[in-house]
Each structure stands twice: as structure tokens, then as C-alpha cells.
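Please read the structure below before turning to the comments.
Here the complex is missing a single protein chain, while all its other protein chains stay put.
Chain naming follows the written order as A and B, and within any one chain the residues start at number 1.
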Amino acid sequence: MLIPCPYCGPRDLAEYTYQGDATRARPDPATAGQAAWNAYVYERANPAGPHREHWQHAGGCRAHLVVTRDTVSHAVLAVAPARAGEPS
Amino acid sequence: MVERDSPLGPLRRPGRHGHSRGAPGVRLAEVTPAAICEAAAWPGAEAALAEAIGATTGLGLDATPGAGARSAEAAAFGIGPGRFLVTGRHDGLVAALAAAVPADTGTVTDLSHGRTVMRIAGPRAEWVLGKLFAIDFAAHAFAVGAGRATAHHDIAAQIQRSAGDAFDVCVFRSFARAFWAGLCAAAEEVGYEVL
Partner (left out) sequence: MSPRRAAAGGLVDRDRPVRFTFDGRPYTGFAGDTLASALLASGVTLCGRSFKYHRPRGVFAAGLDEPNALVTVLRGAVREPNVPATQIEIHPGLRVESQNRYPSLAYDVGAVNQLGGPLLAAGFYYKTFMGPVVGPLRGTRFWMLCEKAIRRAAGLGRAGREPDPARYERMNAFCDVLVVGAGPAGLEAAEAAAKAGKRVILAETEPAAGGSALWSGETIGGTPAARWAQERAARLAAMDNVRLLTRTTVWGYYDNNVLAALERVGDHGPAAAPGEPRHRHWTVRAGRVVLATGALERPLVFPGNDRPGVMLAGAAERYAVQYGVLPAARLAVFTNNDGAYRAAAALARAGAEVAAIVDTRSTLSDAARALAAETGAELLSGHAVVATAGRRALSGITVQAFEAAGGRLSGPRRAIAVDGLAVSGGWSPALHLASQAGAAPVWDETRQAFLPPQPSGRGWLAAGAVLGTAGTAEALAEGRMAGRRAAGQRAARSRVPAVAAPALDPHPAEVIAIPAPGKAFVDLQHDVTVEDIRLAHREGFVAAEHVKRYTTLGMATDQGKTSNVPGLAVLAAARGKPLGALGTTRFRPPYAPVSLGALAAERYGHLRPERLTPMHDWHVDNGARMEDAGLWKRPMIYGQPGETVAQAYVREAGRVRAAVGIIDVSTLGKIAVKGPDAAAFLDRVYTNTFSTLPVGKARYGLMLREDGLAMDDGTTWRLGQDDFLMTTTTANAGKVMQHLEYLLDVAWPDMKVHLTSVTDQWAGAALAGPQSRAVLAACVTGTAVDNETLPFMGIVRGAIDGAPVTICRLSFSGERAYEVYCGAGHGLAVWEALMEAGAAHGIVPYGLEALGALRIEKGHVTGAEIDGRTTARDLHLDWMLSKKKPFVGAAMMDREGLTGADRHRLVGVVALDGRPLGGGAHIVERGTAEALGESIGHITACCYSPALQRHIGLALVRGGKARHGSRAHVSDPLRGRFGPVEIVSHHFFDPEGSRMYG
């Protein structure tokens, strides 16, 4: 499987590290309650179909990417740097 | 000032090795320059950083992914978003670059001892590197001066094409022997000469 890194181009899966569900956002420590933290740390949807995931190109440019991937077909539908926010 | 040791130690054995028919397929050498550093820009300051690197090294560098440039004195190439590996023949380069990069542009981190650079040159360089790295070394896909950040198993590597048939591979110093041994093994088939 290849993931197209926006900086490096398509690279082997082996160069990447899975870094978790990208649909969650870290709660604001100033306002978030225990339930919000619990959801952030533990609750995952595990959908069959398109899913947004964080992958770090650890064996390359080291950037974190938001990869929209179909968990059924493995098709990578969109990739964007995590710093840029929404995937293109 | 004491000399900087090579990490290769007894593993570096100058001379001809491997397949001995005809000219060697590749020549291998440690070419760690005196100065190595990583320069990183804050988001939006990539071009300013490239300019500062250019002003310090005389290299014409742009901030597009993987772009790079080389001269007899220095080399630089992109290794990640806003990040460049910059090397030079003279050890004053790191301090000069640090002085040339203002705090609101980015940072410069000295790696002169932390990285080891090996050059693989010769007609079979692409073939030998193809055994170690899953990136495309063909000339049309990897231009002279351009750079790539990749990995051989656990060994992170930053690679610049230094000439049509030559590549400079930069690895963490602690992995230098392991990588050198792998490089030599991969080159045995085509015959190699250690300079």
C-alpha cells in the first residue's frame, strides 16, 4: 500500500506510523469536563468505509498527515498535512 | 582542537571489494562535511529561510518540496515541510547560518557530529541504492541537487543526488556502521571500491 505524502510523494506504508483517529479534537483543558476527555482518549467509531486517520511520515519528512482512507477497500481518498487542517 | 573521529572505524577498508571483473560498479566513500545543520522555518517563513540559506552559502535554493542545490563549498536540500539539511566544507557555517536566520524566521540546529554522510557513486549507484531504499532513483524522478527523506528499515536517511551518478546519503551517526555494512553488502554484486 502506498500513501501519497504531500511533501515526499507516494511512499510505502512501511515509512508511516499510524497515529490514531483524526476525527477527534483535543479538548480545551480550560473548559472540558471528564466526559469530553474520556471521549477523546477512549471512544472510537471504527467505521467501515471512509475514515479520517492520522499517519506520521516517520520514515520520511516526519509530518503528520490527515489521511482519508476507505477501511474496506484500503483506497486512500485524500491526504493533507495535519497542520493544514481539513484534507484536500 | 581535536579531530572529529569517523564512526566507521575498522569497517572502512579502502580498496577494491566484491565482484572483481571489470571496473567497479560503484565507489563508496565517507564524505561527512565539516558543518551539518538542520534549518527549520516557521510556517510562512519558508521562503525567507531559503533566502537566508542562500545568502550564507551562495546556493540558489527554493522552498519547493525536496528541492536542493549544491556547490563546491556547500549543499542544501529540503527534508520536510519548512526544513532543510544544510552542509558546508567549513565548520563556521553553522554559526554563520544561525546568525543569518532571525528568530521570527526559524531555527538552526547543529548536527555536525550527529550525522554521517556517505557517497555512493558510479554507473550502478541507482541499482545498489534500489536494494536499500523504496524510492525512485531514476534521473528523471530524482534530479541532481534534489533531496529525499526516507528510511532503510530503522535507519532514517536523507539523500541528495550529488551528481548524475552519485548520491550522498546522510544517516544518524550511531547507525553509520550498520548502514555502511549494508551498503557494502549491497554493492558486492557489482563490485565496489572504497575510497
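Miscellaneous remarks
The definition used in the following text is that a contact is a pair of C-beta atoms (placed from the backbone, for glycine too) under 8 Å apart; a residue touches a chain by one contact, two chains touch by 3 or more.
No experiment lies behind these values; they were computed from the predicted model shown.
Among the displayed chains, contact with the absent chain in the complete complex occurs for A, B. Within the full complex, the residue among B:48, B:96 or B:134 touching the omitted chain is B:134. Touching residues on subunit B toward the chain that is not drawn are 1-7, 9-10, 18-20, 38, 40, 42, 103, 106-107, 109-115, 130-131, 133-136, 138, 141, 153-155, 172-175, 177-179, 182, 185-191. Interface residues of subunit A with the unshown chain, by the touch rule above, are 1-2, 10, 12, 17, 19, 22, 26-27, 29-30, 32, 34, 37-38, 40-42, 54, 56, 58, 62-64, 73-74, 76, 81-83.
Everything below uses one rule, namely that only the chains that are shown with their structure count from here on.
Separating the centre of subunit A from that of subunit B, both taken as means of CA atoms, is a distance of 30 Å.
Those residues of subunit A that touch subunit B in the shared complex are 6-8, 11-12, 14-15, 58-63, 81, 83. The touching residues of subunit B, counted against subunit A in their complex, run 43, 65-66, 78-81, 83, 134-135, 148-151, 156.
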